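Note that one protein chain is taken out, while the other chains of the complex remain in position.
By letter and in written order, the chains are A and B; residue numbering begins at 1 in each of them.
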Amino acid sequence: MPVLDRGLPIDDRWTDLADDQEIPAEGAIIVSLERWRAERDALTARRDAIGVRLKSNQLATELAADLGALSLVALEFPKFRDGRAFSAARELRERFDYKGEIRAFGHIIPDQYLFLTRVGVDTVVVPADRVGPAWAHALKEISVAFQPALGREDGTSVLRRHLKGTVPA
Amino acid sequence: MLVKAKGTQQSVAASRLLDGEAVWLGAGNIWVEDVALAAVFDGADAIAEALAFAKAEEKRQIVVDVYPLDVEITDQGTRPTHLRERLKGIGPTVRRDLGKQARQPAA
Partner (left out) sequence: MTEMTGPTPMPDTHSPAIRSNQPADAHAAVYRYDEFDKTFIFERVEQFRAQVERRLKGEITEEEFKPIRLMNGLYLQLHAYMLRVAVPYGMLSSTQVRRLARIARVYDKGYGHFTTRQNIQFNWPKLEDVPTILRELAEVDMHAIQTSGNCIRNVTTDQFCGAAADELVDPRVYAEILRQWSTLHPEFTYLPRKFKIAITGSPNDRAAVQVHDIGLIAKKDEVTGRVGFTVYVGGGQGRTPYLAVKARDFVPVEEIIGYLEAILRVYNQLGRRDNIYKARIKITVNEMGADKFIGLIEEEYARLPRQKFYVDPAIVDAIQTHFAPPPWLDLPAVSDSFEAAKQADPAFARWTRTNLTAHRTPGYAIATISLKPIGGIPGDIEADQMETVADLADLYSFGEVRVTHEQNLVLAHVRQDDLYPLWQALDAVGLGTANAGLISDIIACPGLDYCALANTRSIPVAQRIAERFSDLDRQHDLGELKIKISGCINACGHHHVGHIGILGVDKKGDEFFQILLGGDAGTNAALGEIVGPGFDYDGIIDAVETVVNTFVKLRQPGEIFIQTLARTGHAPFKEALYARA
């Protein structure tokens, strides 16, 4: 499925592996949390990058001790209304200081995209029939925010803009 | 609250997407604004077929909130058995000047 970064499809190096799929010798792969735990040694023995998928009921704390070994954490939206991954992303960035890629997948609508980027998500997996200009547009619709950003950018104090008159990115 | 339709005679209600007007599936699969003109579907197969059409209309951006409701046939036309559905066919009872009741003689 297409992967979007900053609203546009990118060439994606990652292979998302189901639990019953064999681990390839080479290439960046994403596995479930359960598989990561069961096969950690084999997975870390590979040369290539590893990512782990979290279901929406799996908290970021589950991965706290492992983040150093992971180049990507993928957060699932089983339904777009299930907003737990927004907190998971923020926990990864803010609490665990995770610097790798955070990816959102599952049922996501463009109208959530700006929020995702603001809690620290880098890339979004989108079904092919849903790729369109709405995604890039969604990042530009609202140019101002009332909270400090939690992802790539940072703010100093909530509502600080009232004094500076600045517009956070 | 929406009451689950259980009877053998049912109609199909919805709201028009553009303006939210309450409508019912009428004869010839035309949406009608008067519940008295709602088509009555008899038996599970007919009801399922009508619902399938209505759901397809939802996908075509014609209506939203499609559901079946129990009705009876009276001399004045189709009459919902449940209070909620009867009120939907009339308008607010506390404002007789508003809603469907203000436009047409009471059924």
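In this text, a contact is a pair of C-beta atoms (placed from the backbone, for glycine too) under 8 Å apart; a residue touches a chain by one contact, two chains touch by 3 or more.
Computed from a prediction, not measured in an experiment: that's the story for all the values here.
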Field: Visible chains in contact with the missing one
entry: A, B
- prompt: Please identify, in ascending order, the residues of chain A that touch the omitted chain?
  reply: 59, 80-84, 86-88, 90-91, 94-95, 109, 111-112, 114-116, 118-119, 132, 134, 137, 141-150, 154-163, 165, 167
Query: In the full complex, which residues of chain B touch the absent chain?
result: 1-3, 15, 17-22, 58-61, 64-65, 81-84, 87-88, 91-95, 98-100
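Methods note: only the chains that are shown with their structure count from here on.
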- line: chain A and chain B have mean C-alpha positions lying a whole-number Å distance apart equal to 45
